[in-house]
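Read the structure below first, then the notes.
One protein chain omitted, others in place.
Chain nomenclature is as follows: A, B and C, assigned in order of appearance, with residue numbering initiated at 1 for each chain independently.
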Amino acid sequence: MSESHDSISELTRRICTFRDARDWAQFHSPKDLAVALTAEAGELLQHFVWQTPEQSLERVSSRRDEIAGEMADVAILLMEFAEVTGISLGEAVAAKLARNEQRYPVEKARGSNKKHNEL
Amino acid sequence: MSESHDSISELTRRICTFRDARDWAQFHSPKDLAVALTAEAGELLQHFVWQTPEQSLERVSSRRDEIAGEMADVAILLMEFAEVTGISLGEAVAAKLARNEQRYPVEKARGSNKKHNEL
Amino acid sequence: MSESHDSISELTRRICTFRDARDWAQFHSPKDLAVALTAEAGELLQHFVWQTPEQSLERVSSRRDEIAGEMADVAILLMEFAEVTGISLGEAVAAKLARNEQRYPVEKARGSNKKHNEL
Partner (left out) sequence: MSESHDSISELTRRICTFRDARDWAQFHSPKDLAVALTAEAGELLQHFVWQTPEQSLERVSSRRDEIAGEMADVAILLMEFAEVTGISLGEAVAAKLARNEQRYPVEKARGSNKKHNEL
């Protein structure tokens, strides 16, 4: 992977340049970004409706480009949401992983699909 | 931001280390990751129900930590989805931005909230 | 409206006849119905992405048939979910309305878009 495609801040900069060239910030409130993100998550989910988990793996092979496109739509909206709200996506991920280490201790959570408050 | 929190591949590596320590890959098919991602997108959206776009900005101030947590949940699931499907999230974003440059030419799209097929 | 189109139990009966003629109950667990329902809700939402509330009214006029189709998909899945889980949709609605009467007293809730725990 080229270095620039791995950097959240560099991708975010490109997303905002794209947006600002079109004067779209006026439409992109936190609410409207969350609406668009959820709608795109729904499009990703649509690929797997009625499928078994095993079939979902085959689907990823047969519809790779479309699924990559849905993933990208979610990612673009998430990075722009982070920029608009001034919350660092990378810091938020790191903080959540640290919190999940507390909520899901290895010895209790290993091999279980229960939620932390049901473990 | 520390360098490691800006790198998608580094964050993804940490997410997968967390998952594998708990032997959770068995539950994380593409379908199940898309289900979890959409449910978390819904939790983010829940913050903005009935609000005006302007109110959504205030909400981000007053509920900053919760909203950062929802953002992180979406991001973690998206990065793991990319890892499980073998699709590079950064490459997918770059490809989608290039495609959107074609679909939304600046001169037609500036200041408009129409979709590409309605411009 | 013809009487039969107004009856939840009659519509549900027709939905289940359709399903059973195709031997689809094997795919329609509560989880899979909730997945399909959420994906269809996302398709309904997709119509309103980036729009103002006012524009959303115009959209309903210009895309009436498509929007009716998305509404129907959500309704069909919701009625089948109720049938599969053995929960009466009509009773659940009546119980929730009674609960909301408690949570949103008229004198406190009138003209406010706040949630019950924020009133």
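One rule holds in what follows: a residue touches a chain if its C-beta (ideal position, glycine included) is under 8 Å from a C-beta of that chain, and two chains touch if they have at least 3 such contacts.
Quantities reported herein were computed from a predicted structural model and do not represent experimental measurements.
When you scan A:Ser29, A:Gln51 or A:Thr85 for touch with the missing chain, the hit is A:Gln51. Chain C meets the missing chain through residues 1, 5-9, 11, 14-15, 18, 21-24, 26-27, 29-32, 34-35, 37-38, 41-42, 44-45, 47-48, 51-57, 59-60, 64, 67-69, 71-76, 78-79, 81-82, 85, 87-97, 99-101, 104, 106, 109-113. For chain A, the residues touching the chain absent from view are 31, 35, 38-39, 42, 49-51, 55, 113. Within the complete assembly, residues 27, 32, 35-36, 38-39, 41-43, 45-46, 48-50 of chain B touch the chain that is not shown.
The criterion applied here is as follows: only the chains that are shown with their structure count from here on.
To overlay chain B on chain C by their CA atoms, one rotates by 180 degrees, a value rounded to a multiple of 5.
Chain B has its Cα centroid 2 Å from the Cα centroid of chain A. One simple way to say how far apart two chains are is to compare their mean CA positions; for chain A and chain C this gives 26 Å. Each of residues 31, 35, 38, 42, 51, 55, 113 in chain B touches at least two other chains.
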